[in-house]
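Dropping the structure in here first, questions after.
Only one protein chain is missing from this complex, and each of the others stays in its spot.
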Amino acid sequence: MTVIDPTAGDLAASSVSVPDAEVEHAVDTGEVASWLQVTPLMILLTLFFGLPMLVVLAVSFFDFDRTDIIPAFIFDNYIDLFRSEVTLRLYLSSLKFAAIVWAVTLILGFNIAYFLVFHVRSLLWQIGLFLVCTVPFLTSNIIRMISWIPFLGRNGIFNQALERAGVISHPLEFLLFSDFAVVVAYVHLFTLFMVVPIFNSMARIDKSLLEAARDAGAGRFRVVAEIVLPLSKTGIALGTIFVVTLVMGDSFVVRTMSGGQSASVVSALQNEVAALQYPPAAASAIIMVIIVTLMVAGILRLVDVRKELAG
Amino acid sequence: MANAGGSGEVSVVGVTKRYGETVAVKDLSLTIPHGAYCCLLGPSGCGKTTILRMIAGHETPTRGDIRIGGTSVLGLPQVRRGTAMMFQSYALFPHRSVLDNVAFALKMRGTGLSERHAAARELLAKVQLEKFANRLPPQLSGGQQQRVALARALITNPRVLLLDEPLSALDEYLRLRMRGELRRVQKELGITFIHVTHTQLEAIAVADMVVVMANGHIEQAASARDIFVAPRNAYVTRFVGGQNVLCGKVEGVTDGTAVLVSERGARLAFPVSGRQPARGAELYGSIRRDRIAIEKLPAGSLPPNELNAIVGEVHTIENQGSYVKVTVDFADDEEFVAHVPDDEFFRDPLDIGDRVVARWSASDINLLDDGLNVRPAMPMAAAAS
Partner (left out) sequence: MEDKRPWTFYAFAAFFTLFVLFLYGPMIVIYILSFQGPNGGMTFPLNGVSLHWFEALISQTRVGDIAGAFHRSIGLAVLVALITVSVSVLAGLGFRRRFRGSAFAFYFAIASLIMPGLFVGLGIALTFRLLGLETNWYLSGLGAQLTWTLPFGLLIMFAVLGRFNRSYEEAATDLGATSWQRVKEVTLPMLLPGIIGVALFGFTLSYDELARTALTAGSENTLPLEIWAMTTNVTSPTLYAVGAVTTIVSFLVISIALGSIAFIQRRRALGIRQESLAATE
């Protein structure tokens, strides 16, 4: 048995002909493979997302008449947008919905995820109940939305039940085609986007941390506040990004469920599109994208979401 | 079964491996002879797994060469290196039966179904798992999975088997049994085994050759016996255990024996055969824990004024069955341990806090590299016996 003297290493190293370039090449093949694997995705997203968004940006500076858009470089669309009082009202309305829905879905989502992760002990039950929450997400949003109509309507199940119980003598009017109905539908549609990321974060928490905290004398609520909440913050951030962008970007729910009484930035934009006023719609979209991007960037500054997503 | 052929001598030649800014392995050279059982031993992050993965071809050295049987294998696909790897988690394909797992490599070569299953059965019989051939890996116990992994790795008739912490997933009882089993298989096949571990006793128990690593370089590579009885420096001594590190400043040298004074004033004698360390130089030595005699010091009596006798308080006592491990607080930052044979200890048991004197013979001291400018002769060749 021999052990090479350290000096022999130096000798050998000088005789080894492994140019660094060759090594770099070996590293490169991995990188090239990755690029090739990601290329189809990038091509599709560039064609159907990157390029179209650039077109929106360009068209937002275009002129238009009754029937057509006219290539130009004018700021009128933006100026009109900022001059209009409606703009501010629409944004306030959208932000109001986003804030309410965010708060409600966060409370619901956090508690549901907490229940599934920390209270349901059998894995089979956990998977089963998780699926129960997930399956509606895979069915039609419109159908789920309109399914509130027979519930909340003037002669709907809710009013009928309340009247029969003698709680009210006249049907409640505010239930359907109101902001209330809009919020109910949003919560119904989007809570899952809060549940899943928080569930994923919580599932990664080592249960012994909770036991350690309890041993140290922390009560139930202290354990949640000191351990569970901080360790699920990436999930909360991710859920927040989903819910806020979904609500801010929606027009269909707000139209249907408010019966046309409320509007959002995007529903107003949809009206402009219907009237073939593409440049103002594009300008409005760009402003919205900037605002949403700032909100998302703010959240990302607080929490590193990529680590959570990309593992 | 024809051997994939050639010598299983593995040479790592001047290898450096960098991951971005961090250097995992620094200009490391090592030769493992054909048919040796070699353990790479070190704490986690010392680079031992990186070396193993570079030999296997799962990593490429940033600089340097890897040679198997004398020829460079850099750039060769894993399968043409003549190596096989057993993974820490075994990496048995959960969707394939035990038989198909073992036969996998033959399937990749295009061997027909009946032929490859026959070969796989033969190997499974060798590891006494024939009756589990049709099970899926998750249905087997940890020890059984380990044997399947071994069989799967051996089906290609490798000249080198690479084992990444092969025993770490097993419980204590199985671990002791399996390490004997691995040693037996290696002897039977006569191929090179390279086994990564962070457990000192495991390395010493199975290996011909132990390579102690730290921070990406080799601290000592020698026979298992030399690693234990003649560690080269304080790092190896502390990591392998079984010996205490002693240190003092030279007062004078007479007849090949240096007299030193330790930080706490104890006088030590080190044999320094032939070397002439300067007065005031700091020397390190090690003394085996089982070569120390411990004696209770009666209250009020003066400490003995003799060489190689130190006085301290008993700090901990651990009964290890056949001996008792007594820790004495001799130096502030260095653990000083004596292994007292059980019958001797229980004749007059010590208690924590007792004042004791510990003595040893100067001839049992193993001089360490640290502090010596001159490197002692490399502990070569001892293992070849």
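Per-chain numbering from 1; labels A and B assigned in written order.
The definition used in the following text is that a contact is a pair of C-beta atoms (placed from the backbone, for glycine too) under 8 Å apart; a residue touches a chain by one contact, two chains touch by 3 or more.
Please read all numbers here as calculations on a predicted model, not as lab measurements.
S.K.: Please identify which residue in A:133, A:162 or A:231 touches the non-displayed chain.
M.R.: A:133
S.K.: I'm checking contacts with the chain that's been left out. Which of A:81, A:100, A:149 or A:172 qualifies?
M.R.: A:149
S.K.: Considering the complete complex, identify which of A:37, A:67, A:169 or A:208 is in touch with the unshown chain.
M.R.: Looking across A:37, A:67, A:169 or A:208, the contact with the absent chain belongs to A:37.
S.K.: May I ask you to list the residues on chain B that touch the chain which is not drawn?
M.R.: Given the touch definition above, chain B has residues 56-58, 77-79, 83-85, 87-89, 91, 93-97, 99-100, 104-105, 107-109, 113-114, 117, 133-136, 138-139, 152-153, 155-156 touching the missing chain.
S.K.: Which parts of chain A face the unshown chain closely enough to count as touching?
M.R.: 30-31, 33-38, 40-42, 44-45, 47-53, 55-56, 59, 69, 108, 111-112, 114-116, 119, 121, 129, 131-133, 135-136, 138-144, 146-151, 153, 155-157, 160, 188, 191, 200, 220, 241-242, 245, 248-252, 256, 266, 269-270, 273, 278, 281-282, 285, 288-289, 292, 296, 306, 309-311
As a working rule, only the chains that are shown with their structure count from here on.
S.K.: In whole angstrom, how far does the Cα centroid of chain A sit from the Cα centroid of chain B?
M.R.: So the centroids are 52 Å from each other.
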